[in-house]
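A protein chain is absent from this complex, but the other protein chains hold their places.
Chain naming follows the written order as A, B and C, and within any one chain the residues start at number 1.
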Amino acid sequence: MDFAIGCSLAYTVNSPAALVFNLEAATLPRQVVRSESLTTHPPIEPERYTAPETGNRFARFVVNRGSFRLDYRADVTLDPLIQDPAAVGEFQAQDLPMTTLPHLYASRYCQSDKLSRFATRQFGNEPSGYQRVTAICNWIYGNVDYISGTTDAMTSAFDTVTQRSGVCRDFAHLGIALCRAMGIPARYVSAYAWRLVPPDFHAVFEAYLAGPAGGAWYLFDPTRMTGVDGLVRIGIGRDAADVAFCSIFGDVVSGPPQVWIDGPDSSALVTTAAVSLQAPE
Amino acid sequence: MDFAIGCSLAYTVNSPAALVFNLEAATLPRQVVRSESLTTHPPIEPERYTAPETGNRFARFVVNRGSFRLDYRADVTLDPLIQDPAAVGEFQAQDLPMTTLPHLYASRYCQSDKLSRFATRQFGNEPSGYQRVTAICNWIYGNVDYISGTTDAMTSAFDTVTQRSGVCRDFAHLGIALCRAMGIPARYVSAYAWRLVPPDFHAVFEAYLAGPAGGAWYLFDPTRMTGVDGLVRIGIGRDAADVAFCSIFGDVVSGPPQVWIDGPDSSALVTTAAVSLQAPE
Amino acid sequence: MDFAIGCSLAYTVNSPAALVFNLEAATLPRQVVRSESLTTHPPIEPERYTAPETGNRFARFVVNRGSFRLDYRADVTLDPLIQDPAAVGEFQAQDLPMTTLPHLYASRYCQSDKLSRFATRQFGNEPSGYQRVTAICNWIYGNVDYISGTTDAMTSAFDTVTQRSGVCRDFAHLGIALCRAMGIPARYVSAYAWRLVPPDFHAVFEAYLAGPAGGAWYLFDPTRMTGVDGLVRIGIGRDAADVAFCSIFGDVVSGPPQVWIDGPDSSALVTTAAVSLQAPE
Partner (left out) sequence: MDFAIGCSLAYTVNSPAALVFNLEAATLPRQVVRSESLTTHPPIEPERYTAPETGNRFARFVVNRGSFRLDYRADVTLDPLIQDPAAVGEFQAQDLPMTTLPHLYASRYCQSDKLSRFATRQFGNEPSGYQRVTAICNWIYGNVDYISGTTDAMTSAFDTVTQRSGVCRDFAHLGIALCRAMGIPARYVSAYAWRLVPPDFHAVFEAYLAGPAGGAWYLFDPTRMTGVDGLVRIGIGRDAADVAFCSIFGDVVSGPPQVWIDGPDSSALVTTAAVSLQAPE
């Protein structure tokens, strides 16, 4: 499926500052960036860096006082791996690839260490694998209200499991924390999300599971606001701390971001398949 | 029912100190202290104070360096009000006695303000009154593990609802917080508890409900370790901060407390009746 | 000194609701309410209650759907006790009146139990009494930024000591927590505050100290936004949970409160005297 994505971000820079963006589409086995452009006003040449272990793409701009605007647009083709959820199981700790172990550790917003007793009680008797992660997502969807403005940049999964409200970022953090507490590696995904209303940067998560052709990272969206077949990935990380779309160093005021994504008209939401953007490892 | 209660507490006092005890049985309409003695070694005359609004009894001892031991024993008769739970309902906010409103407020260990969304979702559709508080107790019993040593003096209901383990104090705090979050006044009760194994100071809670003869504070023990008809009350408060059995001011080391209670042999645990130690107000 | 105070509060009531107000001036030995009026539109007769131990005045209105407005105005004379700070000392735990002990306990927003090590290190070597509490206020003023919007109804002293920003409520909570951690009873005070800009309900705190004529509760305002000689008291409590100016039970939307206070023109801020509204006890 082909998508056209983009965003336009405006800033007022009150003193010389550095801005680090992570909003370009990643290049993955099943996500091809056919063309793209990143421009700024005033035009500034960024320093670029792609993290080897994640593929996250960073661009750092050193900006002088005044207005600063960044425009990004790209054409991306997704060919997600779509599998039968019933065929996607779970690894024992002894069989997990060593590279996935760090995604079992607690992180800033996903304090899985504090949620182990709750997770075990609530999800310990669910069928393992894709079904267990789906049970986690269903629980979040059924027990947490999606309400803008009830949480902020300091809200973590430990807060959300009790306070029961939040936005996509909070839903993803709670999903990640509960997966890790159950021994399932999980990581945060920032994305352009097809059919998200209103359009915005979106956050979902991936769990590492045992597919029919081997282990892979499968996408989950506990907000149910999008289909996981229409997520153009930006970055991955342990939690939101790793994949801010813009990190600001200096006295800078942000305007509201404009984000968009266009895709094929006719497709229905895929909600019943296991979806991954990676070839099995 | 007649009970003989008591405790023996030993301290090593490393510098002149003040110790404030709150461990004597309260005098209530349905709890009569027939006889009692409070002695110390070395013998010291305490300053005594009974708080007018709670009936909590305090005794303050100014103690010199050395060993200090306190022995308390009392004979107490309980005549609890026992009612049909089905006849005990709930007040609307507009009908609650104004004196009970402070027991709706959040306190140190019972952050009801943080639990309102969870409480409403989980218990909002339960039948109101005694049944709703019972549903809260059942949920605690079913979802929190009673394990000594997993919590400490800083653990609050906000922790317990997530971490899912604790002791009687934590169970009571969570019950109180959830009641308050549902608009039901609730308070903490410290007690000598008949048939508690091993014997120790116990913590339960009371909820203010609408009984057939008027409003009253009804006892609940979400640990299910005792029957609420065999609780000899010491003190009441917003949470454990109000009713420590000993507050120490100075460099003092405590030995393990010895606590006991003897009651009639034959009685079964009352677990299906609504029990109150107060005449309806 | 004579003051004219008042407020006007407007609500949109979406379903029948109960509103409990605590915004009328208290009657104290050194605070005389010469005249006052409390009216509402539509006119409703409230249920009234004055708490015996605090003197806090509550008025409960049962309100139907629609608009609801409350207007309060009063003429109040303050005759505060003004003493030399150097003559105001501190009690040992053994000498504190038993009635003040509950104001040593940790409460929802003043977790003194978590701050004892910090308080002892930071303020343990200060001169005791009024000077130590002044040192606490100075530390708060010097280390916490007064910034509206950085905190909310869930923010507590434990947050503020680390995050270092807040409003009058947060400043008071931190002052209370640090006093209690040092063994000084402290409580929250809501007030109409002369010369507060912009006019609003204000929050300060009182510490129980040993004045030249006996123990008394002395006023402190760590925000330095007012003089403590121009505070018309509304209520006292362990923290803000006890003295909300309006507790709402039901689906009600609040408008912005209008609050005012007029006093004598010429007076300078009293910032160097120990001030109490109570006769020594």
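Definition applied: a contact is a pair of C-beta atoms (placed from the backbone, for glycine too) under 8 Å apart; a residue touches a chain by one contact, two chains touch by 3 or more.
Owing to the predicted nature of the structure, the values given are computational and were not obtained by experimental measurement.
Touched by the hidden chain within the whole complex are the displayed chains A, C. From the options A:Q31, A:Q83 or A:S107, the residue with contact to the unseen chain in the full assembly is A:S107. Listed by residue number, the positions of chain C touching the unshown chain are 114-115, 117-118, 121, 143, 145, 158, 161-165. Along chain A, the points of touch with the absent chain fall at residues 18, 20, 47, 49, 51-53, 58, 60, 62, 92-94, 98-99, 101-102, 104-108, 111, 113-114, 153-154, 183, 238, 241-242, 247, 249-250.
Here is the rule we use: only the chains that are shown with their structure count from here on.
Removal of chain A from consideration leaves all other chains as one piece through touching. Taking the CA centroid of chain C as reference, the farthest chain centroid is that of A. With centres defined as mean CA coordinates, chain C is found 45 Å away from chain A. Centroid to centroid, with C-alpha atoms defining each point, chain B and chain C lie 30 Å apart.
Residue numbers of chain B whose C-beta contacts span two or more other chains: 114.
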